[in-house]
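Quick one: the structure is below, questions incoming.
Just one protein chain is left out here, and the rest sit where they should.
== subunit A ==
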Amino acid sequence: MRFFGAEAENAPSPLCGGGWPLRQQGSGEGRDGTERRGGLPAGRAIFGSRVPLSRPPSGATLPRRGGRENARLVLSAPSRIHPAGAGILLLLALLLQILPAQAGQLDRATLEKYFPPPLVVGEKDDALPVWPILKQQAGSYEVFAYAFESVDLAPIPGFGGTPPDLLVALAPDGTFRDVRVISQHEPVFLEGLGPEPLFAFVDQYAGLSARQAIRVGRPNARAGGAAPQTTVDGISMATASTRVINQSILASALAVARGKLGFGATNLGLKVEAKPDLYEKLSLSDLLARGWVRRLTVTNAVAAKAFKGTGVEDLADGPPDPVLTDLYVAYLNAPSIGRNLLGPARFDALMRELGPGNHAVMVVSAGPPDAPENPLGDRFVLGSIPDRLTIGQGGLIVTARDMAVERRDTGLAEGLPAGPWTILRIDQAAGFDPSAPWVLTETIVRERGQILSEKITRTFPVETALPADLFTRVKPDEGPSWTDPWRARAPGLGAIALMLAVLVPVLARQRGLVADARRFPAFRLGFLALTLGFIGWFAQAQLSIVTLVGLVRAAATTHDLAFLLYDPPSLVLWAFALAALIVWGRGTFCGWLCPFGALQEFVALLARPLRIRQVAVPPVLDRVLRQAKYVVLAGILVAAAAGSPLADSFSEVEPFKTAITLTFVRSWPFVAYAAGLLVLNLFVYKGFCRYLCPLGASLALLGRVRMLDWIPRRAECGSPCQLCKVRCRYGAIEPSGRIDYPECFQCMDCVTIIHDPGQCVPQVVARKRGRRVVPQQAAA
């Protein structure tokens, strides 16, 4: 059984938890695990990302096989086929094996696998996309849970802009029966950590209440003392993804709770607490007069009236006046009530014991102590949830348990009766709002008949309504805020900022380090090593076309850009890249800050020792191939704008995820593709960057706004001198000497040359002729 703290006794149904035969896919691949998983074992989706995790068996096998064959066909390609062609073929291969993951994909047959008999999958609701899950009992049905897919109700975009889809089963009392992963596109759970940690993560929700705002804590937060009713353990390295999953679960459950359970509109996640400093000295009679302490008196006459017609109305003989029970009821957390009743010392001790967020209600009996009706009499069990005193709010019973505090009555307010008393603790998980009216109900039970006795119960309520200004109301906790990752990654962000702070002056001061033909290449290699190792592999800040896809999707459908905030290093780099774009063009990012670009540059160093000669791409073909990257970009953006999951598939043209995010730990077709591009790079320097990269293409397009033609030129450049053009490994200098800035990677080679009197041909010639030439300075 999945019991949950103090709530256990109230667990509504014996089928809750243990009786429900479903276990999480990853952890419970037992008897029926494979069937439910639709034949796809956890995390074994061959091509990773886009295979929905729970497709039925028939749907799952075909694309896998097809995909693999197509990929094999392509993988021999890089050595002999044209690289761009190979890439495009591979793209097609990927497309063939990927089925689009649609929103709300579960049908009745699939749901029946999740909720096998004796549970019954009811007819889908026609107002909300919710399946009632029913349980047959004695010929009639009862609602066991409401099952729904989070993506139907709360499509919150994940890390790459695609919302995760979770199957949530919400019990009628608002607790989660279970949560399952239907599909998800979070890179970290696809290949990095694998999906198992995610399955374990969503397992934590069973038994929690949707009335609470549940927040994702640090890993092992629960063991570390975080409130287990409102905290789930997070997963390191997956803060952003778990937050999105958490929000998807809570937001969709809230929508269903409002639509189906009639709650959630007011109390969900609301934190109402008594102002701790608001104190006014009041006597008991003041408190009673204000209605801050309530009194519930049941006399013989009242009881007789209530039991009228049952045959036991006159059980208590005697005159009508005598009191059967007389209770004082007080909400203690407000110091003006609690401190006055208990005295300062006891009040402070109680608040410490109670803990933040929880509530205490005191009930003191002033009636005859030995009366059988006395709810605090002999039969009261210390530390229990009293059976004859209940606290309710909004028609719902709130769990309130005796705190078993020491029963000495010292310190109680003047005039408070000396009778037995209890302090009931209401856990914050109960969603109790002390600023809203609540009711304490006393139950009186009488027995009718001697032999086959029958219990007749009557209830006597008293309402407490405290003024709102005694309390602070805190709106629902939003869960981990976007500031968390910024704080957590501050050191890394600082290091990146430092790198940028070094890079900018170096690039800006052309007569400084750049002009030093010996030291500048060393600086460049050092910097690129940091770009690859630190920015890429360590900080995981490889910018990617996936972010643009997310932006397009946000613009088209979700209108939520918040996902950007959860990846601070990338956002910082994006901001810098865009700023640099305006000043220098795309080259600042592509040539200095792209980890995969840096990796290619290091691999290219091997060309000389391996005696590999660059393949000269004919100028015409070169021009055509350069346009290919724009086609790829257009395909991705159009697909994203159309809301098609193909955008994710197209984005796999980028090897970044394979090479940088996942450090080549991925299924072999992806690894082979990325490795193939690196090999290609030995023959066609940075062929991927120049011909295929959609991110580069987008930056090149945006780079049209560049303000500076910052590469100095001389009159002799292009005519007659072709040195820089020949030396430019990117083909970004035209024979005329003009710089093709959209193709420039800002490697600074030509700048170094032009400032080096020993290399720059016009200067060499001029020196021989005994005069100086002045380069045309870059235009402002």
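A few remarks follow.
Keep this in mind: contacts are C-beta pairs under 8 Å (C-beta built on N, C-alpha and C of every residue); 3 or more make two chains touch, one makes a residue touch a chain; residues count from 1.
The rule we apply is simple: contacts and distances are computed from a predicted model.
From the set "Cytochrome c oxidase subunit 3", "FAD:protein FMN transferase", "ABC transporter substrate-binding protein" or "Diguanylate cyclase", the protein name that UniProt assigns to the chain left out of the figure is "FAD:protein FMN transferase". Shown as candidates are A:215, A:271, A:425 or A:458; the residue that touches the absent chain is A:458.
On the side of subunit A, touch with the chain left out of the figure occurs at residues 117-118, 120, 122-127, 132, 134, 136, 138-143, 262, 306, 309-311, 392, 394-395, 437, 439, 441, 448-449, 452, 454, 456-459, 461-463.
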